[in-house]
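If you scroll down you'll find the structure; I have some questions about it.
Excerpt of the complex: some chains, original placement.
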């Protein structure tokens, strides 16, 4: 999986469009960026790793609570992209997009997603789903 | 001003460290990224531009309210960096850092900052201050 890290690999960046990313509030201002969801998901993954390495009960209780919030933020950032950024022509061109977003937000939820799971693997699956969204997002920005 | 755009220029990226960005929740998880403040500030700037171009009173009332929230998010993301990411050795190495953060958060506030001003220039000043913070941030990540 190749990420767009707020940095990314050199190769990918050389090919990237230079246009400024845009729209995420619902004015809409036109500034959207999947990096917002990705940063929260990286936090979720880091929390799972730290949880596994630390058996202190206070630390673990805090980790569970904070991971809940960060997973929620992932869901919210993804929902905004799905509803506010993507338009009917995008869904026509990428027929898998609805399911991809539905799967990704479920992966950040309580029914087996990163809210309920302490498994680093679940967080990685979430990051992979966000990466797929990110790839499509940037393709549509180029179009 | 050269930005780290979630993309950045090619030249800068070639020189960038490959380490993954890290810590922003207060577990702490170790994932921090000034991109969070920058994205909100870009939104603030876009709102000012759209406000200037649209005299509809409902649009303008919404723009003022949303810009207030986005400016607040800028402040919160910056405060987290200042308190949670930066440590005493950083403040020693970068003696201007306290003032820089104080100025940047004031630039997102109500006393002449982007909360009270509709001026695109104020949003650009805020973006420039965040860019300075961003530069120092990535230097400390390399160290």
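By letter and in written order, the chains are A and B; residue numbering begins at 1 in each of them.
Just so it is clear, a residue touches a chain if its C-beta (ideal position, glycine included) is under 8 Å from a C-beta of that chain, and two chains touch if they have at least 3 such contacts.
All values reported here derive from a predicted model rather than from experimental measurement.
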For this file, with 2 copies placed, note down how many copies the whole complex has.
-> 6
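As a working rule, only the chains that are shown with their structure count from here on.
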If you average the CA atoms of chain A and of chain B, how many Å lie between those two points?
-> 20
In their complex, what parts of chain B are in touch with chain A?
-> 4-8, 10, 13-14, 16, 20-27, 29-31, 33, 35-36, 39, 42-43, 46-47, 50, 59, 62-63, 66, 69-70
